Structures are given as C-alpha cells and as structure tokens.
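Complex shown without one protein chain; remaining protein chains in place.
Labels run A and B following the written order; every chain starts at residue 1.
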Amino acid sequence: MKQFFIFVKKEWLHIWRDKRTLFILIWMPIVQILLYGFALTNEVKNSKIAIFDEAKDEASTTISQEISASRYFNLLKNVDSYKEIEATFRQGKIRLAVVFPRGFRNDLLHTNHAQIQLIADASDPNTANMLTNYATSIINDYQQSINQNEKLPYTIKTQVRMLYNPELKGAYNFVPGVMALVLMLVCAMMTSISIVREKEMGTMEVILVSPLKPFRIIIAKTIPYLLVSMLNIASILLLSVYALDVPIRGNLGLLIGESILFTITSLSLGILISNTAKTQQTAQFTSLMSLFLPTLLFSGFLFPIENMPIALQVISNIVPAKWYYIIVKDVMIKGLGFGAVWKETMILIVMTLALLGISIRNFKIRLA
Amino acid sequence: MQKEKVITANELTKRFGTFTAVDKITFEVDKGEIFGFLGANGAGKTTAMRMLCGLSLPTSGLATVAGYDVYKQNELIKKNIGYMSQKFSLYEDLTVRENIQFYGGIYGLTDERIKEKTDLLLKQLQLEEAGKKLVRALPLGWKQKLAFSIAIVHDPAIVFLDEPTGGVDPITRREFWSLIYEASERGITIFVTTHYMDEAEYCDRVSIMVDGRIDALDSPANLMRDYAANSMDEVFLHLARKAVRSE
Partner (left out) sequence: MQPVVVENIVKTYPTKKTVVNALRGISFSVDPGEIFGIIGPDGAGKTSLFRILTTLLLADSGNAFVDGFDVVKDYKQIRNRVGYMPGKFSLYQDLTVQENLEFFATIFDTTIQKNYDLIKEIYQQIEPFKNRKAGQLSGGMKQKLALSCALIHKPSVLFLDEPTTGVDAVSRKEFWEMLHRLKEQGISILVSTAYMDEASLCDRVALILKGEILSINTPKGVTDEFKNPLWAIRADEMFRLMNAIKADPSVESCYPFGQYHHVVFKTHENNKEKLEQITQKGKYTSVEINSIKPNIEDCFMALMKE
C-alpha cells in the first residue's frame, strides 16, 4: 500500500513541476468557462438592423420603437428605399431590415390585416432565423396589445425574405468558415512542424552548412503546403457546389485569388512560429493555441462577432481568418465583387507583408 | 565449498514468430561475481536480459534468478533484483532525496530504513549538499553513480546494469566501477551489459553473444589468451566479424 502512495506522490510532483502542463490543466478550464460563459454565445444581441418605414404612422412608429428598444436589436439607420436596403446588406452592415408598407395603419384599421416585411441576411442562417423570430415575437406582442378590447382580432402578418440563402442551408455559413480553418491548419501548423522537425532531427544543421541559402530553405518548405492548400480549396469548393448545393455566386477567379492570399498569410504565420519553437510538440501546441483556436472562435462563423463583448471584438480584428471569412462569404454567397471586399483584402495584404517581413528577418541562419 | 548460483540458465530461448532472438543459451553466475554480458547490438543481449529480469517470458528453456523460476515466480524475481540502464534510471524533475525516497518506497523499505539509506548514500557519493537539487542539475557522472546506488538501495541479490556508462570522463567512469567493486565485495552479484570492451576487463567472467548464441564464456584473461589478443576489443572483433545478424 505504501508503494502505491509513494507512486501517487511522485506523479503529483511531476505534474506540479511541469509548468506547461500545469497551465493547461488548471488555466485552460478557467479560460474556457469564462470565454464560453461570457463572451462566446450563439445568443443574438445588439444585432444591427435598418428600418424602412414607408407608412410613417402611429402604428409603424410604435412597432419601430419597440423593435429598436429591444436588446436584440440595434437600429443602425432608417432607410428610404429598397435600393438602400440592398446596399446596406451588401456592405455587411446589417443583419435584418424591417419594412413597413405605405398605409400600414390604415390597412390595419380598415381590413384588420396588415403586413410587415422582414428581410434577413441568411448567409448565416441561424442568426437570420433567430432575428426574424425575435422581430416576429415583438410584432406579435404589439398585435396582442391592440387586440385587448376588440371583438374582431387584428392580424399582422410578417413576410420573411431570406437573402442570399432562401433555403437557410447551414452549409452557406460553415463552408467559408471551414475554408478558413483548413487553410490556417494546413499551412500554419504543418509548415511550422516541418521546419521544426528538421531542427529536431538534426538535419537542419547539415543543410545550413551547405551552399543552400536559408531563405530558399524556408520557401522550399512552404511550397508543398501551398500546393496542398490549393488542392484542399478545390475539393472543398467542388464538394460544396455539387454535394452541398452551395453556389459560387461571385467571380471564381476572385475567390481563388483571395484564397491564395490567405494561404500566404497562414504560411508566414507558420514560419514565424517555427522560428521560436524548439520541438515539434511546441510548434504543434503553439499553432493550435495561437492560430487554430482563435480562428475557430474569432473568425465569426461559429460565434457572430457582434455578439461578443467589445474587448473580444477588438481582438478579433487581428485574427486574419476574420477578414478572409468575410471575403469568402461576400464573394461566394453574396456574389459581390472586388469593390465590396477591397478593404478586407487590403487588411489581409498588410498583415501578410508584415508577417512575412518579421518571420524572414527572424529566421535563424545559425543554430542559436 | 560450492559457490551459490545466483543465475542459472539452461537452453534459454526466445522466439518472435520465426525469428529466434535468443538461441538456447546456457550459463551460470555465481554470487558476488561481476559478470559481463557482451554482444553487438542485435545479438540478443537485451532480450536475454529482459527474460532474466522477469520482464519477458521465455519461449523455451529454463532459468532461475536469485533462486526463483522465471516462468512462475517473476514477481518474486522483481522484488529481489535491482536494475539500472543508461537510457532511464532517475526522475530528472525530482530532487536527489525524492528519488531515493521514491525508489526506497517502491522496493518496500521501511521509512526508517529509507532515512538511513538516504543519509548513507548522500555521504558515500559526497552529495550531501545536493540532496535538494533536481537530478536534472547534476552532471552526468554524478547521475550515473546515484542511479547505481539507488538500484541497490534495497540490497538485492543481484543488480542488472544495462549499458550503464557512456561518455563520462575516465576518472568518473572508474569511480563508478569502484562502486561496483564495492557492491560485489558486499555479496551483491553484478550482471552488466556493455559495448565498451575495456569495461569487459573489469568483470570476473564475460559471455559474448553472437546471433542469439553465446559464442564465448570465460574470464577476460583466458579469452585473451585463447584468441591471442591483447585486449577484449580484439577478442570481440574476432567473434563479431563472424556475425550474420546486425541491428
């Protein structure tokens, strides 16, 4: 029995003295609970909306106020035309638009029927569903309140239009997200592991003592993963189109170009990590913790960014995947052109150049 | 008076499928002897040693260690032997004292005895100030000496040393062998494998394994005379060149 306990004591000492493992065992659960409890949520709050009020009467104004006051919604602006609604959706500024037809209150009083149109950005079908549900329930509440003392009930019907994704296919949302994840994983993690493996095996020593320029060593290490990524993008797109019925509405060339850009961003992140990691294990761990996980959490496809606390929203800005996800959704699902995504593209380009610059400058031409 | 036999092996064999790693080896080791078990990598040394330590069941043949049968009593064998290898012996992230206490506990020593032994070992190895240091911080030579002392902390009948020394400076290596001499003097039998042929010369008798068989078994002096060699290195080269198997 004593032998058993001394073994337990030894195991305890091992854990306590391995700081990295300790971090994972004790801090990670805490961080996770805080993140998932407070920050990341599927619950929709403060979603930006627009209201197109053609009626401008007592009823429409009251309903508009109710909607704006709700914690689910944040009125971005009042618009004056369908064109403006479309443009605002294209810019990705709103998730929902509420349209009151002309003579709304009149219709209600004279025919006991009226309609309100809800237009939602269904490229993220879950959010779109929830938003239309919330809006509908607010409208129903109003309907109930005016039905209090009436013999003949008033009915307000909501007509819902789901933009970009009328069938509310989940694939429309997660395909762009998966593309970001896959590229980040393959390029960043595999590149860093490949470079570090060379160091671990000892062959890095030998090839450094050769005419091969270190710069070329890195490029040579990244090219296979560039090609593999292209293959992956191709297969994801083919499967999406033919097996999942997800369309590519925009320019295919643009989509591929942006994907190549993001691939290079991921590759340079991989090189950056490999510069400091000494073992493959460290490279893998660092890639997962600092790249894969943030991509998963902050790209926006799993947890809408506007639902996060401000601090996390700011952090999401430095996650390259966030920008790529927006680009892919805009081009692939919304069918938009370069004009709509040039800002995000610029951001990615700047990030890539900065990362490439740092990682190449830091690449060690010596062992230490 | 006949010397007590600490190890007996009779046609001991281990097969893995069609591959015969250890091929009917027969030998005996006396109490207090320093017995060298030599052979190239792949010759079958490690496999043979595992059978003797109770870690692996033989395919056929007989063997006893410390009087216990390797087939039926391997738990008793494990209680009565010590083991040290170059690849692993001490926990780097535990202190010197903690290692001694741990192994003492595992071998079933009483708390008093552990305390006694700890003080004794630290003094013997001149590690009194290093008791609370992590093993990781010790130089290689000290680690080796400490590992050996811990391997015999429970005064086993026999201690198995698997390639125990490597790369340390010559003086430290000899201090290590002095510890071995001292243990042998106390009646502990030493079973050591090594590929440093000059260390073979410290042994009372050596056996040389080639392709799973024992091709030579005698004292170093006799072997050198029989093969007209000036060193064990030459004896070994003579036998190893015939080998069919390499790792």
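What we mean here is this: contacts are C-beta pairs under 8 Å (C-beta built on N, C-alpha and C of every residue); 3 or more make two chains touch, one makes a residue touch a chain.
Source: prediction; values computed, not measured.
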Touch with the omitted chain, as defined above, among B:V29, B:L94, B:M197 or B:A216: B:M197
Contact residue for the chain not shown (choose from B:E4, B:D119, B:D169 or B:D226): B:D169
Full-complex contact with the absent chain, from A:V8, A:A69, A:A87 or A:I207: A:I207
Touching residues on subunit B - with respect to the absent chain: 40-42, 139-140, 166-172, 174, 177-178, 181-182, 184-185, 195, 197-202, 220-221, 232-233, 236-237, 240-241, 243, 246-247
Contacts of subunit A with the absent chain, listed as residue ranges: 201-212, 365-368
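Everything below uses one rule, namely that only the chains that are shown with their structure count from here on.
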Subunit B-touching residues of subunit A, taken from the complex the two chains share: 2-3, 5-7, 9-10, 13-14, 17-18
Residue numbers on subunit B that touch subunit A, as the complex places them: 91, 93-94, 98, 101-102, 105-106, 108
